[in-house]
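Everything on this sheet refers to the single structure shown next.
All protein chains but one are shown in place.
Showing subunit A:
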């Protein structure tokens, strides 16, 4: 026992030494913040988006939503035990998918529009074919030993999942088997996002770290620290060279991949609620962040200032999404409604 403890102590010391070296290397290249670089940029002024539609239909808290690639359909998941697929132009419900387990935490639309996936406290990612006469379960991906917090399709044959068991996993949908398991976080994985070029993905976890992974090699390439609590939301900046995170510590941060560090923080002393979700406008100028305070606050990415708010929900905003064509923002809430704004 003592020998083992001595080994662990030696490893921890080695780790501390490496950490100090990494921090020094980061400091050495840290010659500017985003706010400095954006000094000469015009302000966006007050961003006042209008509520265009309220989508009613769920009977319990909404936990997740995801836009289809056509920027028109959208899928939402509620603990009423249903996935609903909406036509956001008309506000109509197109398809209802009944879930085996009502404790859903995540939902995803495949880029093809043929499949949706969901999962939650059942630890399973279930994939449904929504093009058949009635929604049919295609696969039940059952290997995680913790809850499913997030899932994203790469195509109709591959899906990436994040789990409370601290791992992320790439699955082959044709065999239903795990292809690659991404292990390195020491806390529940809460969210993931695919890079625009499809070669990497990022994950945010309860160890307050964000990690960048090589999708094909299965390796962790970079680790970003700074948050002081769970990272619940994560997204790539549209260029693919930076990452935005949202945390229970009530702040969002932008990390640049090539500088390997935080370049701006988005926080306000008046905001004392955790960030649950986030999405960026198409140019990357605006960050829409959903909070526990029932609002979605809008941040100016460049100047680090709060420039607007989407108010109207009567409970926590649990999910936020901007479609590919950038035409609007969708917010989903524990109040059981989805709202569309632009």
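One rule holds in what follows: a contact is a pair of C-beta atoms (placed from the backbone, for glycine too) under 8 Å apart; a residue touches a chain by one contact, two chains touch by 3 or more; residues count from 1.
Note that contacts and distances are computed from a predicted model.
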| item | value |
| --- | --- |
| Name of the absent chain as recorded in UniProt (options "Eukaryotic translation initiation factor 3 subunit C", "thioredoxin-disulfide reductase (NADPH)", "Proteasome subunit alpha type" or "Guanine nucleotide-binding protein G(T) subunit gamma-T1-like") | "Guanine nucleotide-binding protein G(T) subunit gamma-T1-like" |
| Of A:166, A:208, A:318 or A:333, the one touching the omitted chain in the full complex | A:166 |
| Missing-chain contacts mapped onto subunit A | 4, 7-8, 11-12, 14-15, 18-19, 21-22, 25-26, 28-34, 36-38, 41, 44, 47, 49, 52-53, 72, 88-90, 145, 165-167, 178-181, 183-184, 186, 218-223, 237-239, 241-242, 254, 256, 258-261, 263, 281-286, 301-302, 322, 326-329, 340, 342 |
